[in-house]
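Missing here: one protein chain of the complex. Every other protein chain is in place.
Per-chain numbering from 1; labels A and B assigned in written order.
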Amino acid sequence: MDTFVVSLLNGAVYGLLLFMVSAGLTLIFGMMGVLNFAHASFYMLGAYFAYALEGTLGFWGALVASPFLVMGFGVAVERYFLRRVHHHGHAHELLLTFGLAFICAELIKLFFGNYPVNYRIPQAIDFAAFTVGSVGYPAYRVFMGGVALAMFGLMYLLLARTRVGIVVRSAIYKPRMVEALGHNVPVVFMGVFGVGAGLAGLAGAVAGAFYTTNPNMALELGAMVFVVVVVGGLGSLEGAMLASLLIGVVTSLAVSIDLSLADLLAHVGARDWAEAVGGLFTLKVSSLAATLPFALMLLVLLVRPGGLLGEKP
Amino acid sequence: MDFIRTALGGAALCLFAGASAAAPVKIALIETLSGPQASAGLLYRAAVRYAVDGMNAEGGWNGEPVQLLEYDNQGGPTAAADKLKAAVAEGAQIVVQGASSAVGGQLTEDVRKHNIRNPGKEVVFINVGGEALELTGEKCHFHHFSFAGNAQVRTKALVNGMKSVQALGTRVYSMNQNYSWGQDMEKAISDQATNGGYQVVEKTLHDVNKIQDFAPYVAKISAAKADTVITGNWSNDLLLLMKATKAAGLKTRFGTMYLDQPGNLANGGDLALGHFVAQTFNVEAGGAQGERFAADFKAKTGQTPVAIQPQAVFGLWMVADALKRVKPEGGNLNVNAFARALESAKVRTPLGELGMRAADHQALLPIVVSTVAKDAKFKAEATDMGFKPVKVFGGEEAAAPAQSSCRMQRPA
Partner (left out) sequence: MIRSTRHAGFAVAALVLLLVALPHLLSQGLLNAAIQMLIAALFACAYNLLCGQAGMLSFGHAAYFGVGAFATIHAMKALGGAGLVPTPFLPLAGAAAGLAVGAAAGWFATKRSGTYFAMITLAIAELLHSLAPHLKGWFGGESGVSAMRMPAFGISFGSTTHVYYLTMAWVLACLAALYLYTRTPLGRLTLGLRENSHRLAFLGYDVHRVSVLVFALSAMFSGIAGGLQVVNNEAANYVLFDMQLSAAPVLHAFIGGVKVFLGPAIGAALMTFFGYAVSDLTQSWLLYQGILFVLIMMFMPDGLAGLWFRCAAWRARVGTLRAMPGLLAAISAALLLAAGTVFTVELLQRLFAQDYRALARAAVTQPWPSVHLFGRDWLPGAVETWLVPLALLAAAGVLAVIAKRMVRTMSYATEPRGVTASTTPLAQAGSST
């Protein structure tokens, strides 16, 4: 029972971390139709900027400053790179962001080296918040979850209850009309891109201390973020929250399930046959923990391509 | 660039055609120098460069300096196969690799096929890091030499080392990555259960380098009430596992194979204290000779030798020893004669004598079991901790028997 509760909590926190990164991506996609391959690179940049600033500003100062730096970087990317290729079509934007992801990773390796860097949680917060059974639950994880929830709350309020939010949401649906009404739509796009990047940077700064900060962070998280965005619905913030929680919990719980298809077939007495066939039948769910999100993504795409909370295409 | 090199090489050859040209020995390093796994490949490159410079300082071979050609296999076996062909086209007779077992598997097979198709123009593969058991098992052949450890050798040493200081306990959890190395480790951990006096309470194989959150696995460790976790994990998988264990407040001991990789101590901090690692070299255990070696390495490359670098250097010292005992035939190196000489090579390393076993071409490496402590003589990576040796096992003592799946065919 303890294991189940711990796994559930861990899955929820991991899911909230995924949400922090994918919130920006889903907003950017909903607004501009750009699937930003470089988004995971913003996550990595956030962690590295926080590491670089830790010396001068301290851990908490760096945590606050780093997202703004990444936001600035995101705004620059949108203004000087993406805007140029916008009228050539989606494929060009996609490939441009792909090239940018490459460049980011290589620049990080150039300046910071190939190995993980020493970006760690400060001693002050490195304790157990509460215990579940015999296992302590680290306070930093609770902090991470708290930051993600606060972010979700702020974003939601911003989009739903403020004038800026109204302009942003209408720019998603009818950019030309909004432009005709006198709003500066390119600046809105730039702002959304920047805020999305800043959110990913915040996620990186917060999570980089808990997990490792290395040049392959973008690759490790990249595919999962896409899965979240697709499953949740392209453009839907609530969908991203739901999908990331779902995927976090599923991945976390799957690790403790040591069953396979052969065990399932044992109910109909076909276990020996299944084990003789081998291959797909003897694969345990626990070793497939990292594969399940892709299967879920495929399923959602085939059955309900708009995603769980997105709109029908 | 290749074109120019080839043209210049051709011109040079024509110029020297008259004299009995002594062809220099060319060693090709086909390593992962770019991409996600470049960190490991760059370590091997530094070590190999150091060793080849040392060879040339002692006169090279046949009056000519030994040439080191470097190729980037971009982390994958496909590009490695291409670079091997390029290396052979440029006249390389010795191929070196260490960072990846998958690349090692590809190279050893390609070298074997090349030798079958080109008798008289053989190439030999010096494996300084690929630790998959199949390389000295079913994929063994006469022109492959392994100077790396493997799961059996390292686990045996680790278990004996930890047992000697009563750090092992009776309940051991086997946590490994789901690929050949991890599976080799899992089997080795089970094999050593009687010798180590423990019971393997649970075995887990997880995805390689994909998992960010090890908390579910830590929950499993806690549920199994394990005293020790023995794992062959490396890089992120090891670091994140240990971080997650510490975050959960578990007091389990870790017995690892790769804790001494650069970045682990710096990133992990205090959580690494008290855990064990089976290393192929430790400066403190090497005594005065070890310190001299480390100082010389640092003077020439800018950093002390870490993790797998010493085993690569010692492997190339064996190669140098074999080269000294092989006379040129018609100005060129006879690779089969070189291989036979390498089978009987012996060098004196700071940890003891290093020899080669002719049955499966596995070097008999000394292994050191160390623990992370604040009172180690040599601190690692600008932290206040280092690896303090607990027990040193000589080459013969640490060796695991040759695998029966290795059926080596020797040339006449």
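Quick notes on this one:
Keep in mind that, in the parts below, contacts are C-beta pairs under 8 Å (C-beta built on N, C-alpha and C of every residue); 3 or more make two chains touch, one makes a residue touch a chain.
The structure presented is a predicted model; accordingly, all values stated were derived computationally and were not measured.
Note that the undisplayed chain, when the full complex is considered, contacts A, B.
Contact with the chain not shown here comes from a single listed residue; of A:61, A:99 or A:122, that residue is A:99. Mapped onto chain A, the interface with the missing chain covers residues 33, 35, 81, 84-85, 88, 90-92, 94-96, 98-103, 105-107, 110-113, 223, 226-227, 230, 234, 278-280, 283, 287-288, 290-291, 294-295, 297-298, 301-302, 305, 313. Residue-level contact of chain B with the missing chain is found at 1-3, 6, 33-35, 38, 42, 46, 70-72, 74, 76-79, 81-83, 85-90, 101-102, 105-106, 109-110, 113, 117-118, 132, 134, 178-180, 207-208, 301-303.
One rule holds for everything that comes next: only the chains that are shown with their structure count from here on.
Averaged C-alpha coordinates give centres for chain A and chain B that are 36 Å from one another.
Taken together, the chain A residues at the contact with chain B in this complex read 2-3, 6-7, 10-11, 14, 109, 114-120, 128, 131, 133-138, 140-141, 210-216, 219-221, 251-253, 255-256, 286-287, 289-291. Residues 36, 38-39, 42, 178, 204-207, 209-213, 215-220, 222-223, 236, 239-240, 243, 247-250, 262-264, 266-267, 269 of chain B are the ones that touch chain A when the two sit in their complex.
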